[in-house]
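With one protein chain removed, the remaining protein chains of the complex are shown where they sit.
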Amino acid sequence: MAELEKRELIDKVAELGKTGFDLYNRDFLLTWQKSREDLTAVMHVAELLQAIQQKKKPFRLFDYGLAISIFRDQSTRTRFSFASAINLLGLGLAELDETKSQIAHGETVRETANMISFLTEVIGIRDDIFLGYGHSYMQEVADAVEDGYRAGILAQRPAIINLQSDLDHPTQTISDLLKLKDYFGSLDNLAGKKIAMSWAYSPSYGKPLSVPQGVINLMSRFGMEVVLAYPEGYELLPDIVESAGKSATDAGGSFRITHSMQDAFENADIVYPKSWAPMSVMKERTKLLKLQDQNGLRELEKSCLAANTEHMDWECNEDMMKLTREGKALYEHCLPADISGVSCERGEVAASVFERYRYHTYHQAGFKPFVIAAMILLNRIENPAVKLEKLISQG
Amino acid sequence: MAELEKRELIDKVAELGKTGFDLYNRDFLLTWQKSREDLTAVMHVAELLQAIQQKKKPFRLFDYGLAISIFRDQSTRTRFSFASAINLLGLGLAELDETKSQIAHGETVRETANMISFLTEVIGIRDDIFLGYGHSYMQEVADAVEDGYRAGILAQRPAIINLQSDLDHPTQTISDLLKLKDYFGSLDNLAGKKIAMSWAYSPSYGKPLSVPQGVINLMSRFGMEVVLAYPEGYELLPDIVESAGKSATDAGGSFRITHSMQDAFENADIVYPKSWAPMSVMKERTKLLKLQDQNGLRELEKSCLAANTEHMDWECNEDMMKLTREGKALYEHCLPADISGVSCERGEVAASVFERYRYHTYHQAGFKPFVIAAMILLNRIENPAVKLEKLISQG
Partner (left out) sequence: MAELEKRELIDKVAELGKTGFDLYNRDFLLTWQKSREDLTAVMHVAELLQAIQQKKKPFRLFDYGLAISIFRDQSTRTRFSFASAINLLGLGLAELDETKSQIAHGETVRETANMISFLTEVIGIRDDIFLGYGHSYMQEVADAVEDGYRAGILAQRPAIINLQSDLDHPTQTISDLLKLKDYFGSLDNLAGKKIAMSWAYSPSYGKPLSVPQGVINLMSRFGMEVVLAYPEGYELLPDIVESAGKSATDAGGSFRITHSMQDAFENADIVYPKSWAPMSVMKERTKLLKLQDQNGLRELEKSCLAANTEHMDWECNEDMMKLTREGKALYEHCLPADISGVSCERGEVAASVFERYRYHTYHQAGFKPFVIAAMILLNRIENPAVKLEKLISQG
């Protein structure tokens, strides 16, 4: 490795050593359970790992050890981000396919969580379908392995990483934030920037609340002017919305709710137009799914889609974009977006707008593998600055 | 690595060098095909690898090479144990999903076994559904790769490891034995200990015979007083039962059959209450499965479940446990157990009994990844003591 490049990386590691984060042996489930130092450390290490990978530097943290993923919902992006992250660290991937095992809620979670964890360093979980269940499931798995570790069953306590729950999607929102940091030059530059987290029309149904809930909670931590916009009836979980307001106050920013997309976009520096299902629908849906009430589910979908169509004007199109700061707000989306005339007749975003920001959305997505890797690394290594300096020096 | 810890590990390796085992290039299909030295060596290396992993020592036996798993039945525990074991050794996992290929009995086994083995070090197989077929299938795969190796097609002859057949479940029973060794202090201490391998009631159907057959055959090798208990009609395979009797005689222990759970539990040091389907049912079931006779299968299940209900008193409950030595016999189970009032209304074991021994069962399960890793290591390495000392010294 060229000495200069090595020097740069080591300087970046040294900065990490100075921050007061507390992530060793801590699960990463919700950004609002983490200090600003924790969030900054994750971003710092993510950038460092990305630099190592982009420069094709040798890197291998683990000799052996499993990383288990549990996907209770379809996924491409996060699945491959997780696979990439653990590959970079030197772990082996083992997916727990629940159709091939007998894991279930209750007694069995405790047992299964331990049975798969004898050589496991990390368990990544996506469980975002059932409102009121995903986060609880992650905690249940965490409690089970904690118990197994304390009882001497497990030689290590695997890290639990939230790959999207019903409440939050931290690997996504931290990637979104890293994009903003990169785009605006620094985290400090984000203070006072207006971000419109807005509902947008989609012909699909049942999209989780985790992204908007995660975005308003994370961005409010960094002094931004956060505006949450949605048509009446599309509420998010009240206590999580409240938490965003509190964070904004603490960080010297602001948070407010509006029922006008125009209002939200007005002079916005960043817009994040994305569909979600109303909390009430998600709760009803969870009930019907548990009852396996197929008729009820069909009726709910029908009425929900019909309700959506009353808000087809909630589209991020050129007229909307003109309202933003100098007409040039940064467009963000967790992808895949419903693009009008491309992936659907009418959707969340006009094709011309999406096309202009396409690479920005891809660039944002490119942070995710490194955010996941950073979360794992900071959980597993007690003195990450020391360890990283050693790895880079040897490389 | 701290010098003291390194010394301890190297001393343990040195002990291995002294034992007269013969496992290099030998498949591991049935414990009764192995010498007591072989079994002891597997346990010895399993404990060593577990110590290396628990102390988080660096370890990597292979630079590259595939480990293939073939699961012809659902599995969580063994699937992850195998994945963990091969990850520890540095091999890459490739599952042969028979629904995605065209493997079948007959001509194709020979071809497929070779086609997947060009860089393969080990093939782990679970095939426990068809009585009379699982073990044969493993032998067929073994013969195929042996033939390919001799013909110069394969650069190495992959090890075949039984991950549960219709006859035996060696990775499970050796884990059970390691638990006993740990619990009672040494293998020598097991001589004269009474173990009750008992049928127990379960509301499910068609459980394989491999665990009880494996337990009576393995425990009888170490001088234990083995009692096999089941209601009349729930016979195991006669020649395998006979083999257990012979082993008991050879090892200075005893083996007998009883049709009373109470009799078996009386003064037992260890109880292993577990359901299985009668041999005659398993044979009939295999016939019907081959014929794809769905009606016949439904009828068989119905009559078999009805027969089971006549023996609902075969439950490992507190009253039964009181019969054991000082009421404190060690409870063993390969998991998952059918727990009364938890995973079913009435099952193999009372909740209070299971709860008291829960961690013991988890602890036992924790040996399995290392037992599998030890079987592979001893198969692949001609001089394992030399190799292991080198690996530990460098670590």
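Going in written order, the chains are labelled A and B, and every chain counts its residues from 1.
Just so it is clear, a contact is a pair of C-beta atoms (placed from the backbone, for glycine too) under 8 Å apart; a residue touches a chain by one contact, two chains touch by 3 or more.
Being a predicted model, the structure only gives us computed values, none of them experimental.
Asks: Using the definition of touch stated at the top, determine which of B:119, B:289, B:351 or B:391 touches the missing chain.
Replies: B:119
Asks: Which of these, A:65, A:134, A:212 or A:369, touches the one chain of the complex that we don't see?
Replies: From the options A:65, A:134, A:212 or A:369, the contact with the absent chain belongs to A:369.
Asks: Considering the whole complex rather than only what is displayed, give the residues of chain B touching the chain that is not shown.
Replies: 63-66, 68, 92, 94, 96, 100-103, 107-108, 111-112, 114-116, 118-120, 148, 151-156
Asks: List the chain A residues touching the unshown chain?
Replies: Listed in rising order, the touching residues are 53-54, 56, 58-60, 71, 74-77, 79-81, 83-84, 87-88, 90, 93, 335-336, 339, 342-343, 359, 362-363, 365-366, 368-369.
One rule holds for everything that comes next: only the chains that are shown with their structure count from here on.
Asks: Chain A to chain B: how many Å between their CA centres?
Replies: Measuring from centre to centre gives 41 Å for this pair.
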